[in-house]
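To start, I am sharing the structure in question, which I have written as structure tokens.
Of the protein chains in this complex, one is absent; all others appear in place.
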Amino acid sequence: MTLNVYLSGEIHTDWREQIIEGAKGLDVVFTSPVTDHAASDDCGVAILGAEPDKYWHDHKGAMVNAIRTRKGLTDADIVVVRFGEKYRQWNAAFDAGYAAALGKSLIVLNLPEHQHALKEVHAAALAVAEEPVQVVQVLRYVLTGQLPA
Amino acid sequence: MTLNVYLSGEIHTDWREQIIEGAKGLDVVFTSPVTDHAASDDCGVAILGAEPDKYWHDHKGAMVNAIRTRKGLTDADIVVVRFGEKYRQWNAAFDAGYAAALGKSLIVLNLPEHQHALKEVHAAALAVAEEPVQVVQVLRYVLTGQLPA
Amino acid sequence: MTLNVYLSGEIHTDWREQIIEGAKGLDVVFTSPVTDHAASDDCGVAILGAEPDKYWHDHKGAMVNAIRTRKGLTDADIVVVRFGEKYRQWNAAFDAGYAAALGKSLIVLNLPEHQHALKEVHAAALAVAEEPVQVVQVLRYVLTGQLPA
Amino acid sequence: MTLNVYLSGEIHTDWREQIIEGAKGLDVVFTSPVTDHAASDDCGVAILGAEPDKYWHDHKGAMVNAIRTRKGLTDADIVVVRFGEKYRQWNAAFDAGYAAALGKSLIVLNLPEHQHALKEVHAAALAVAEEPVQVVQVLRYVLTGQLPA
Amino acid sequence: MTLNVYLSGEIHTDWREQIIEGAKGLDVVFTSPVTDHAASDDCGVAILGAEPDKYWHDHKGAMVNAIRTRKGLTDADIVVVRFGEKYRQWNAAFDAGYAAALGKSLIVLNLPEHQHALKEVHAAALAVAEEPVQVVQVLRYVLTGQLPA
Amino acid sequence: MTLNVYLSGEIHTDWREQIIEGAKGLDVVFTSPVTDHAASDDCGVAILGAEPDKYWHDHKGAMVNAIRTRKGLTDADIVVVRFGEKYRQWNAAFDAGYAAALGKSLIVLNLPEHQHALKEVHAAALAVAEEPVQVVQVLRYVLTGQLPA
Amino acid sequence: MTLNVYLSGEIHTDWREQIIEGAKGLDVVFTSPVTDHAASDDCGVAILGAEPDKYWHDHKGAMVNAIRTRKGLTDADIVVVRFGEKYRQWNAAFDAGYAAALGKSLIVLNLPEHQHALKEVHAAALAVAEEPVQVVQVLRYVLTGQLPA
Partner (left out) sequence: MTLNVYLSGEIHTDWREQIIEGAKGLDVVFTSPVTDHAASDDCGVAILGAEPDKYWHDHKGAMVNAIRTRKGLTDADIVVVRFGEKYRQWNAAFDAGYAAALGKSLIVLNLPEHQHALKEVHAAALAVAEEPVQVVQVLRYVLTGQLPA
């Protein structure tokens, strides 16, 4: 059994690397959005032509990024969504809703202080964690039945 | 043609009433979440038994609310998601993602200053508006072909 | 908003009547399996011809009952599954699994002593109750936003 | 043709090993739930944090196990559900219902004395067996057309 | 509960009329193909232009008839397929396969001597009957729980 | 049996009126796009704000129109697509492809000289006609079994 | 591009071998039902226990065969259904209907004298052939664009 895991959400800390590193040796294929913030903002206009209007500048980029995001979400068995400390992170919550509607197994990774604000997202999740290592432990258990010592 | 419209998101202003009032006479059926904040927070424990732990208190309520939310989203032709000034509003973005994955027509209603933060949500929308009256105008046009004077 | 509610499971107490009576005045359409135990056991052979072998006697009946059960489950917004005191009740758990796979909102009604044995079923549910009146209260809240006094 | 077979249900005898051993040489990929009873009960709290309340202890575990179970059920061509002598085994019947709703080929393995209680589950099955070796023979026939000597 | 029942297959006896007559008073909506043999054969060319080649003459008609057939099959809860004494009746078996793949409840009505030849069709059915009155009895039982006296 | 028919394509002749008029008395519900060319071009900017760039002007309008178009296509049993004499009519062919992928019954109405260019569209259609009256005759036959005199 | 092709229908001539032989070198994976008539008739009772009643003898076998048939049909890109000279072949037409409802590309292989009786099946097909070599030519063209010399 190979698990296909999409790592959605916050792009300013190394949580993805921690999970990927921790899951070494497990039969997991990870995908994620483009995490280079500048490239992600500008990809639309850099490739398809400049837009003077900020809205369309952003829109073109968001649509190009959606090609990758929807591929990742659609192919995933498990979608991990990380909510970080900063920003509004509506894209993370959007991905969680998208994943839920597709019937994906949803794991949410968030700070304790966000618990109340995330209650609707948690209601669709199969696991809620605070630390990346817990996600690794879930993946290990799901694949091997082995619990942390 | 009857349009089934689900009004998701912010519950602290009268935007739903404005849309429903404005759409009088149009063949639209509106649904929405429970907008009584206290009832929405406490419904789980009020009906199914108290929980000392805040997480499970919230969880029970969020799951009961999900019965209504998913019925509304699933039956809708159009999902209008309103992002207001305050709070994190991850439930609104979650509903937008859920609606997008189901292929619903998505209309987003937000403040101009949230434009950049909402770009991924906008990329899945068929209309982006700032005022409730614009949503009414979209509904009128979709049903009757009539544009605002 | 009309809710279509399928009442699955135990057929030896009046829990269905309690819910239907309690929900009077709410916009709910209830369906349920045939609850006449003898008719339910014998319907296959009574209509389609006797079977000397008990297995096929039962099989013919179970297949005829499935016509009603699957219609009820497929059309439902909410599936309430009641586990009672007696019998193995695998049909109840089967219906719960069937409903979960179809993405229905699942409400489980069971005795406290069955909690551990039902944990996988509960994991797919949006509400877990012990008394029929709680199901009525969930339905009332979902439809009207009104909590019990 | 590779068959993906999920082995659901009873975890206290070696029926899974008998089938896997018997099917050696056939083009079958087997998956199954975690069959370590203690790990399966405690996985939620061991990874995601302790719960003083038994219900939520169980709930957290059941949801983590669901990640594996739903992956197994969703990817399967054939779901074999074994009902043993003991316990209520509602999870087995739940999996059978889930598999049936997904249109999976269902094989039920049970004791003769459970025949009547399982009639609704049998009505959704393509094969009903009493011994693991019969499941192996079905798999061999389906893959090679070869019947037992 | 209203049952939508599509009556497929043999068009040379009055079995449809017997069922419709027998089901008077039950909450059933019946649909069926066009049963005027000549109209059914010629509808394509009569409306869309003559074809000198018999194959295309038949093809045009079969495609026009498919508009009605697929509407009936798609909307049905139950598909009754009648195999009569004469002709090859591949359209009846085709409809049965189509209904089975859509997950419809299938009732097969056939002569005893066709039992072996229909075994694959029967394997997808929830009821197998020889007389139209049995279909009426199944419909009555499914809707009301009442067995024949 | 009520047929829901979406009338897609060319908006410069009165073919829709001819069909609707001709189908009077038949149990058909017709829907269609907004056929006021100017309103259809400008609806986006008229409601949601002006765009200096022609591309985005058009885009905003096309997305608002898509709300109506997709509702019509999704709810339809039959999609009639008319290709007229002028313009490129890629929206008509787009709707035909969209309808085909959703498994709708497709009727194509076109000039004889467009036959070769439409062969891929025809390959997905159940009827190909040259005159609106033929569409009426197909609808009458599908609903009543009656052929033109 | 690999094509997955299911070869359904008649089992008394070597048409499958002709196609498989002819398609050597093409990127095609073929599957088919068990074509050993006796094994196919008796598989149910040989594995799952004898049945004195011919109907249930056949039923048990047909259900076991369905495990293979539905796997083949579900995984296929193309379903080739062959109608031969003899027998009623309702299973072939059933498979054709099943394949059509799943949106598979259907190729029908039949004798010219069966043309009229197969018109409803042909209406769902993308190719109708008389000789196995034509099926090979279709597969070669679809994969390589190469026409027969």
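Letters A, B, C, D, E, F and G name the chains as they come in the text, with residue numbers starting at 1 for each one.
We take it that a contact is a pair of C-beta atoms (placed from the backbone, for glycine too) under 8 Å apart; a residue touches a chain by one contact, two chains touch by 3 or more.
Model, not experiment: these values are computed from the prediction.
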Checklist entry - Where the complex has a chain not shown, which of G:Leu26, G:Ala39 or G:Val128 is the residue touching it? => result G:Val128
Item to check | Interface with the undisplayed chain - residues on subunit G | outcome: 1, 3, 77-78, 103, 105, 107, 125-129, 134, 137-138, 141-143, 145-148
Checklist entry - Which residues does subunit F use to touch the chain missing from this display? => result 54-55, 58-59, 61-63, 65-66, 69, 83, 87-102, 114-124
Next on the checklist: Contact with the hidden chain only, please: which subunit A residues?
Outcome noted: 31, 34-36, 39-40, 42-44, 46-48, 60, 63-64, 66-68, 70-72, 75
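One rule holds for everything that comes next: only the chains that are shown with their structure count from here on.
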Checklist outcome for this item: subunit B to subunit D, mean C-alpha position gap in Å, rounds to 40
Checklist outcome for this item: Cα centroid separation, subunit E vs subunit F, in Å, comes to 31
Checklist entry - Tell me, which residues of subunit F touch at least two other chains? => result 103, 126
